[in-house]
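Sharing a structure, written as C-alpha cells. Questions coming.
Subset of chains shown; positions unchanged.
Naming follows writing order (A and B), and every chain is counted from residue 1.
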Amino acid sequence: MSRRPVIGVMGAGESASGPDIALAEQLGELIAKQGWVLLSGARPAGVMAAANRGAKRVPGSLTIGILPDESGPVADGVDVAVFTGMGNARNAINVLSSDVIVACGAGGPGTASEVALALKCGKPVVLLAAPAEAEQFFRTLGCRLFPHSAEEAVEVIRAERLVPVGA
Amino acid sequence: MSRRPVIGVMGAGESASGPDIALAEQLGELIAKQGWVLLSGARPAGVMAAANRGAKRVPGSLTIGILPDESGPVADGVDVAVFTGMGNARNAINVLSSDVIVACGAGGPGTASEVALALKCGKPVVLLAAPAEAEQFFRTLGCRLFPHSAEEAVEVIRAERLVPVGA
C-alpha cells in the first residue's frame, strides 16, 4: 500500500496574472491526470484556486490544501484543508509535504520563499514560466529546471524521475 | 462543492494498550463509514496506526496524517501525509484541521496537549474511554462528552451535531 506522489504547486494569489492563472489551471489538470496528488496553499485566489479547479476536472483527483489561517475560506476543489494557523511558516510545510515543488509563473515573495525553502532542504524544484530575474537568481542557488509550458513541466518531472518510478 | 467533515483521532503511540488499539481500529472504521475524513498524527504506532487501519477497510475512505517529522515512516493506510517538521507543535495543526477531536483511550501527554489545545480554541472534544483522572481534570476545563464505546462516540458526534447536518 503506497501513497500517491504529491506535487506542490505554488504561485501568486490575488496578484496573479491572467496567463499565470491559465497556466496553473492546465498544470493542475495535468497533475491530476498523472494520478498525482495536488498540494497547494489553498487560498481562494490566483494560482492556488486555478490549480485546484483544473485538478478537479479529472475524476478521482485528490487535492490537499495547507492554509495559513486557523479557519476560513478555502479554494473550491480542495478535498482536504489543513489549517495551520501559522501564517507564512506554513510554507515550510508545503515544501516538506511535496515530492516536487512547481512554482507557476511570476510568483510574489511568498512563492519565492517556498522556492528558497525547497532548495534549502533539497527538494526538486521546477520553475515554470519564471521571469528572467527569478531564473537567474535561483540558478545561483542550484535550481536548474525551467520549463515553459505545463506539459513540459510534467514531462520534466517524469523524465528526471522526481517522483517514484511507476507512480 | 463542499469538503467532507474531518474527525481527528488522537491517542497513545508506542505505549497504547491492546484495548485502546482495538477501540481505535473500530473507531476509524466507523468514522469512514459515515463518509468522514480521518485525520491522525499518522505515525506507524498505537492508536494512530489502528485508526487508519480501521478506516481503510471502508471503500472510498479518505485518511490524512499530520506528521511531526520532516520525512520518514507513515502509518499504513494514510492516503496523504503532511510533513510538518515541527515536532509537537504539529498538535496545534491537528486540532485546527479537525471539525471534532476524539481522544481514544488513555493517551499520554501528547494526547493531553491536543485535548487541551482543542478546548483552548473551542473545538468539540470527545474523550472516548478516558481514565477517571483525565475525565475529572478535563471537566474542569469545559469538556463534557465522555462516551465509552466507538459506536457511542460516533453517535455523540451526530447527536450533538458536531459536524455539518447532512454531512
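FYI, contacts are C-beta pairs under 8 Å (C-beta built on N, C-alpha and C of every residue); 3 or more make two chains touch, one makes a residue touch a chain.
The structure presented is a predicted model; accordingly, all values stated were derived computationally and were not measured.
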Which total copy number does the whole complex reach if 2 copies are given here? 4
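In this text, only the chains that are shown with their structure count from here on.
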Suppose each chain is reduced to the average of its Cα coordinates; what separation in Å results between subunit A and subunit B? 28
Residue positions on subunit A within touch of subunit B in the complex are 1, 3-4, 6, 37, 56, 62, 64, 66, 70-71, 74, 76-86, 92-93, 96-97, 121
